[in-house]
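Quick one: this structure, given as structure tokens, is what I'll be asking you about.
Only one protein chain is missing; all other protein chains are in place.
Labels for the chains are A, B and C, by order of writing; each one numbers its residues from 1.
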Amino acid sequence: MAIRSRPISPKFLFLKAMVLFMFWVLLSASFEWIHLSLGLVFSFAVAWGNAGHSSFVPKFRLWSRILLYFPWLFYKIVQSSLHLSKLILHPALPIAPQLISVESKLNHHAAIVLLGNSITLTPGTVTAEVDRNKLIVHALDQPLSEGIKNKQIESKIAEIFKDQEPDL
Amino acid sequence: MEILSIIFIVAGLFFLIVAAIGVIRLPDVFSRSHAVSLTDSLGAFLMLVGIALHGGLGTNMLKILVVLALLYIINPVITHATVRAALRSGLKPWKKETS
Amino acid sequence: MIVSYEIPLLLLVLVTAGGAILVKDLMSSVLLLGSYSFFLSLAWAWLGAVDVAFVEAVVGAGLATVLFLLTLFGTNPKDTRLRRPPLSLATLIIFPLLGFLLLYAASDLPVYLDPNSPASVHISPTYLEQSYQDTHTPNVVTSVLMDYRSLDTMVETVVIFAAGIACALLLRRDAS
Partner (left out) sequence: MKIFLLYILVLLAILLGVYLYRVLQGPTIFDRVLGLNGISTKAIILLIVMGIYFERVDMFVDISTGYALLNLVGALAVAKYLERKGVP
């Protein structure tokens, strides 16, 4: 988990600066040359200033797979949101909160981050603690915790990261 | 388009209201955090998409979608940080008495 | 149609302000102050003062919370419990009187959104019409702040800068 300072790769720096510059253009929404050049200077400065912190260099195939993963995640979010609303609006409040501990087989930092964020984003389950590849998850009732235990999300993410070198 | 946006906004409002009821009704921090994440994920999505549809195509729609993406990145981080702080400070999750 | 939507927002502001005073420990008070500035900046945004709302959100909700927390880091946990002495008689008399005086004075103000009020017929039209020819700054607020009263703003900035440097010098940790 330690932050290693590694040599700055120029390609990665350029990509990061371009993303920041797109954000700048979107926010300022003006195309005068002075604004554009200021934005270019600042995005390169910011990208250079914190280039040493990132250990995850994305590749194009990986990103396209992650983008294809989002609609499926959204489907899961809708499903469990409806389940959760039914629980909350039920007059007897039939909840059975429980802490479950999950050990995942993922071996990338980025994959663990994606898994934890997906679990937290899905209503009804919250990642409470992460230690390497062991996660402690709080789930609101039995079906939701079953959904975590049968590792549906994890197998999807393992599919995304299958041809990356492990770095955990 | 107009009707579609109204449908989206009303659906979003439904989830926001359910989440507010949950924040009042549920018994402890951990279960309340589920209600808050319900608002953050689906309620905000439906509301903001409805509003963006109402505004029509253009930079404004794009900016609203950027805010939505920011919400989706930021909110899980905040919820996780809060719940982790609660767990580490020794709070026990609520259990049903009958069991 | 003019709707007084600011009434519920101001009610929320009032409730948070009261809660921040009445709550039992300092940490909760800091959190309540954060939500206070959220509501206040919503009220500003509703009144159309978008830049004031932005500053309120940045300074009130973001920076002030972090500064308060940094201060709480330096305190002993047992100091953060608050013990309030009972109110004295002078407080009970003077503060309602002060509030009554303020409300009485406020009844002389022009009606909100009145086009014939002195503020909107006397000098504002001049600035609104001529600021772009005079200064070539697209934003009127910026042109008033940075061009018409630029000396004032500059000295303000100098004062804030000096205060910041003094704080940094006082709080600096010695290497030894």
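Things to note:
The rule we apply is simple: a contact is a pair of C-beta atoms (placed from the backbone, for glycine too) under 8 Å apart; a residue touches a chain by one contact, two chains touch by 3 or more.
Predicted, not measured: the structure shown is a model, and the values here were computed from it.
Displayed chains that the missing chain touches over the full complex: A, B, C (touch as defined at the top). Seen across the whole complex, the unshown chain contacts subunit B at 2, 6, 9, 13, 16-17, 19-20, 23-24, 29, 32-33, 36, 39-40, 44, 47-48, 51, 54-55, 59-60, 63-64, 66-67, 70-71, 74-75, 77-79, 81-86, 88-91. Within the entire complex, the positions of subunit A that touch the omitted partner chain are 27, 29. Within subunit C, the residues in touch with the undisplayed chain are 1, 3, 5, 8-9, 12, 15-16, 19, 23, 25-28, 31-32, 34-35, 38-39, 41-42, 45-46, 48, 50, 53-54, 57-58, 61-62, 65-66, 69, 72-73, 77, 80-81.
By definition in this document, only the chains that are shown with their structure count from here on.
In terms of inter-chain touching, the protein chains here follow a pattern that is not a line, ring, star or complete graph.
Each chain gets one centre point, the mean of its Cα atoms, and the points for subunit A and subunit C are 37 Å apart.
With each centre defined as the average position of its C-alpha atoms, the distance from subunit B to subunit C rounds to 29 Å.
Those residues of subunit A that touch subunit B in the shared complex are 23, 26-27, 29, 77-78, 81, 84-85, 88-89, 93, 95-99, 116-117, 120-129, 136, 138, 140.
The touching residues of subunit B, counted against subunit A in their complex, run 14-15, 18-19, 21-22, 25-26, 28, 30-31, 33-35, 37-38, 41-42, 59, 62-63, 66, 72, 75-77, 79-80, 83-84, 86-88, 93-96, 99.
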